[in-house]
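Yeah, one chain of the complex is gone here, protein chain that is, but the others are all in their spots.
And now, chain A:
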Amino acid sequence: MAEVLVVVEASQAGVKKVTLELLTIARELGEPSAVVLGGPGAAAAMSDKLGEYGAQKIYAAESEEIDGHLVAPKATVLANLVTSVSPAAVLLASSQEGKEIAARLAVKLDNGILTDAVGLDADGTATQVVFAGQTIVKSKVTKGIPLVTIRPNSVTPTPAAASPAVENLTVELTDKDKLAQVVNRVAEQKGSRPELTEASIVVSGGRGVGSGDNFKLVEELADLMGAAVGASRAAVDSGFYPHQFQVGQTGKTVSPQLYVALGISGAIQHRAGMQTSKTIVAVNKDEEAPIFELTDFGVVGDLFKVVPQAVEEIRKRKG
């Protein structure tokens, strides 16, 4: 069976869930090989997990230079690998980095590219949801191999044990790969909440939450449910919550099992980022709010009454 390259994404906690989803999808197209592009020691820490989800082989390109620059070195290493192993497809996460690596790869190989797929058939046909979730598109790469970036939460990752051998790649870069140099990485306070795009539950607050302080209520509900916290643009623009948590057209696209919208009206640009959530619930005091067109369950009421009561009820049930 043909080899399918899956570019691994990792966080401090290890392999990201989206990579396991990609390995799951890759098995439909061929034999998955995981490609680790990172600093020294990156692959060893992840090989067990990658094998658990079906990686037949692990290619490891490890160097300080990969870590110390924006994506250009990664694209160069990946392009060399594609040229030498002629895979059936290359899959990446539809994150900023995944899209950027894919962009450079597409130009280097003069290969078509499809981004933001929510599904991928065995024949390489990708499904995309566009225009704020209103249109479904099926598309194909017509030049080269399927080079596809896939949104987190598009499939449920399923294990398929394998014991992959690690093959080290030599990292040969040119000056052109080292133009954008990372001079500092600043960690910001980050709690134990799941990452927004990967979370299976997202609790978001909008302008109706009223203040940054009041967002504690949103966080309290989120933490009780093991959820990530999101925010509407109005909440972000009003300074209630940081921009990296914005959901929507100009923020993150999320597709969790459950999306909870608190004090959010449901403008089309907000919908663009959450419309494909499996279940949607909302609390809004305006019964005409457009968010209720999307909700599986809606409460028309004051979130400052409804949410504390819900929090208390969940605590009671948890005992």
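Assume a residue touches a chain if its C-beta (ideal position, glycine included) is under 8 Å from a C-beta of that chain, and two chains touch if they have at least 3 such contacts; residues count from 1.
The working rule: contacts and distances are computed from a predicted model.
This complex has a chain not shown, and the name its UniProt record holds, of "Putative [LysW]-lysine hydrolase", "Electron transfer flavoprotein subunit beta", "ATPase component" or "LytTr DNA-binding domain-containing protein", is "Electron transfer flavoprotein subunit beta".
If you put the missing chain back, the residues of chain A touching it would be 11-12, 70-72, 75, 96, 99-100, 102-104, 106-108, 110-116, 125, 129-144, 176, 179-188, 190, 195, 201, 224-225, 243-244, 249-250, 257-258, 267-269, 272, 275, 279-281, 283, 287, 292-302, 305-314, 317-318.
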